[in-house]
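Missing here is one protein chain; the remaining ones are kept as they sit in the complex.
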Amino acid sequence: MAGKVMAMAEAVHRFVPDGSTVALGLALEPLIPFAAGHEMVRQGRRELELVGPISDALFDQLIGAGCVRQVTAAWVGNVSEGLGHCYRRACEERIPRSLEVRDHSNFSISLALWAAAWNVPSLPTRTLLGSDILATNPGLVAVDGLAQVQAVRPDVAIVHVQRADETGRAHAWGPLGITEEAGLAAGRVIVTCEELVAPDVILSDPNRILFPETKVVAVVHQPGGAHPSPVQGYFKRDHAFYRDYAEQSRSVDGYLAWLERWVMGVPDRATYLQHLDLATLRVSQHRMSEPVDYGFE
Amino acid sequence: MAGKVMAMAEAVHRFVPDGSTVALGLALEPLIPFAAGHEMVRQGRRELELVGPISDALFDQLIGAGCVRQVTAAWVGNVSEGLGHCYRRACEERIPRSLEVRDHSNFSISLALWAAAWNVPSLPTRTLLGSDILATNPGLVAVDGLAQVQAVRPDVAIVHVQRADETGRAHAWGPLGITEEAGLAAGRVIVTCEELVAPDVILSDPNRILFPETKVVAVVHQPGGAHPSPVQGYFKRDHAFYRDYAEQSRSVDGYLAWLERWVMGVPDRATYLQHLDLATLRVSQHRMSEPVDYGFE
Amino acid sequence: MASSSYTPQELMVAVAAREIQDGDLVFVGMRLPILAYAVARNAHAPSARGLFEVGLMRDQPAAGFLGTMGDPPNVVGALWATRMSNVMALMAQGSVDLGFIGGAEVDRFGNLNTSYVGDPAHPNVKLPGSGGGADIAILSRRWVTLLRHERRRLVDRVSFITSPGYGDGTPHWRKRNGLLGGGPVAIITTLCVLRFPELGGEAYLASVHPGHSVDEVRAETGWDLKPAGDVPETPPPTEPELTATRRFDPEGFWTRSA
Partner (left out) sequence: MASSSYTPQELMVAVAAREIQDGDLVFVGMRLPILAYAVARNAHAPSARGLFEVGLMRDQPAAGFLGTMGDPPNVVGALWATRMSNVMALMAQGSVDLGFIGGAEVDRFGNLNTSYVGDPAHPNVKLPGSGGGADIAILSRRWVTLLRHERRRLVDRVSFITSPGYGDGTPHWRKRNGLLGGGPVAIITTLCVLRFPELGGEAYLASVHPGHSVDEVRAETGWDLKPAGDVPETPPPTEPELTATRRFDPEGFWTRSA
């Protein structure tokens, strides 16, 4: 088996070509793979189709950088601050380019991914009835008193997790949102992780493994790769960083200055982290789970 | 909140009335709630509708005891031994009574429960196409090149788990089969457990909690309650016991003698366990999972 | 017990908390409703549970400040950490008693728009979208929205229904269109509380917050808002309500910003 462990630049270069449909931010507010997103910006990725439930600032950043052709999501903005200014500019003024939006609700984007995971054209649901989302998204149809949600099949899902091994078997904990169905629906999965651990650690608890390793094509050891989003047991959410981004991104110039400082002007995530006060962001009080016994003899 | 912790006899008496649709054996071969099933027999439960994926001998025992009107399942027998003799007699000779069978595949019974969990009339799938299961089960319909699997909504799901707390928050590990969708689909859940533990133990790992506690109506502390099926970390599978049951149940008289010895002739599971060589069945070599850190500050 | 000094957001939190009944399963959402759940749980609704679409169930407020529902303090002590689709399953089964939805624009029939102002193909304003809003509006048994009271936000009819209330206001619109839940029961604004008739339909003015008048409210509302007889004053937050609010938002992140 060819090695899956690689640098972020290589993972994005090899597995996120222009035009890819990319699922990101699948656990909602936590575990957002910002480092992977920033690498896409640095590599000048174009014509991406982004898929996610809500996006807490990362979609906004990618849209502002001109990487994105289409968004399929339930919500795009900045969760603690409100509007996504780049998203607004793209939709309202086509700055830096026009954007196609496929609106979903949180439930329906989950079902769209379950449809792809189970390889059926669509799944029915009672949500969306009476909503204009159903009337305007061509991937949603009302039939016989139910909404039919067409499958959404990402080319690649990118997930940030607490720990993984070299084959891509990943442990994540805390709320998982639509992570599991996105990974199963995607053609391939890129795992970025706080800790790259020995297989024994992961295999000691197979119930916590997110995806089959056969889906995972790249494993990137990227501590802090989810900042400013939180990572249970590792990092708090950096509320001030989100606020700062919201304020600066109100104008195009402000956004570009922000992008230069935090993305284009840094070669990688390790350098980015040097600009932060990591000590205040790190979780220092541990709360360990009670182990379980997998014994068999 | 009224207390949920109770004896098996009370749980079955209160929450499994005659005519109930009962989901059992949801993790397939492990964690089968035999103790709960035997209590149903002792209480003379009648007109039950059983729901499960495969059933490793428990459905056969309940059918032989005359408790069952209908079976909705993918497979009924004795996994390591083959045929279910009581099941055969009921279907072929109406002994002790006639039985209605709704055939499924493993995938389709899972989908039938997901349909109920999501409260939709049916879910589509690519399985069952070309199978006579699709032609003979009225809960399955071919539409537009897909099979539509109608929702199956158990009144009660009974699960055996390794540990639970007094509110019914349960940790189970090892393969889970269709446990999760059955619990969500069911009107209520009875949890039987090897260990009744403090809430702190369960809440130390909320990702491992199977169901919302709001579904759980009874918690029965029943060590050994899954014998002869295996319980990861606690009990091996008792292959010889399955073989013995298969042999004895070939005849009605043999089955009734078996039932008298292991079910009708014992008042409860504790007494049943006294007749076993528990020392050889118990898991003695522990293999603990690596803890994870839920810290936040 | 009423306090003389509180912000409009603190009053909204208290009013929202009072919508939570003891024993309710509450789809909490974000921002002020997170505080409302904490206040209710510490006061009149000790057995209310909170459900969060990120994939969490709780029976008590988190031990730390929450900037979002997915923040790590919300996971510690959770009764269930799971997938979103499982949380949505409970709501699709009709198990969620009350939901909260943040609104950008609401109309006289309780329909919310959080998607587009103007033509969706060429919007004047692109709002963030539904999130779980449409799901809550359609599937929860009853729901409440909170928003800043401005004439441009309380409109006669929204141009885009993200989260349906009572649709076009005709009788049984929700039932005719197959919507599972009962619909909105209150709109809590910075000036007042609007409510709906038992069977749904058009919102009426139910109470006005201290320091504001019926005339002011009507002037700031984009339709001919009907008062329900003599409009009472909204009871201000009690000291326990304020204490709880400030315990869970110690920096005033949600309740003391502009």
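We just call them A, B and C in the order they show up, numbering each chain from 1.
Definition applied: contacts are C-beta pairs under 8 Å (C-beta built on N, C-alpha and C of every residue); 3 or more make two chains touch, one makes a residue touch a chain.
Quick caveat, the model's predicted, so the values are computed rather than measured.
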- Query: Which one, B:37, B:84 or B:223, makes contact with the chain that was left out?
  - Reply: B:84
- Note on the structure: Given A:86, A:111, A:133 or A:184, the residue that touches the chain left out of view is A:184
- Contacts of chain B with the missing chain: which residues? 27-30, 53-54, 56, 73-77, 79-80, 82-84, 87-88, 91-92, 101, 103-108, 110-111, 114, 125-133, 136, 145-146, 173-181, 230-233, 236-237, 239, 242, 283, 287
- Query: So which bits of chain A touch the chain we can't see?
  - Reply: 1, 117-120, 167, 169, 180, 184, 203, 206-207, 209, 211-214, 294-297
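By our rule, only the chains that are shown with their structure count from here on.
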- Chain centre separation (chain B, chain C; CA means) in Å: 41
- Message: Show the residues in chain A shared as contacts by 2 or more other chains, in ascending order.
- Response: 125-126, 146, 173-174, 176, 232-233, 236, 283, 287
- So which stretches of chain C touch two or more other chains? 56, 71-72, 75-76, 81-82, 85, 88, 92, 180
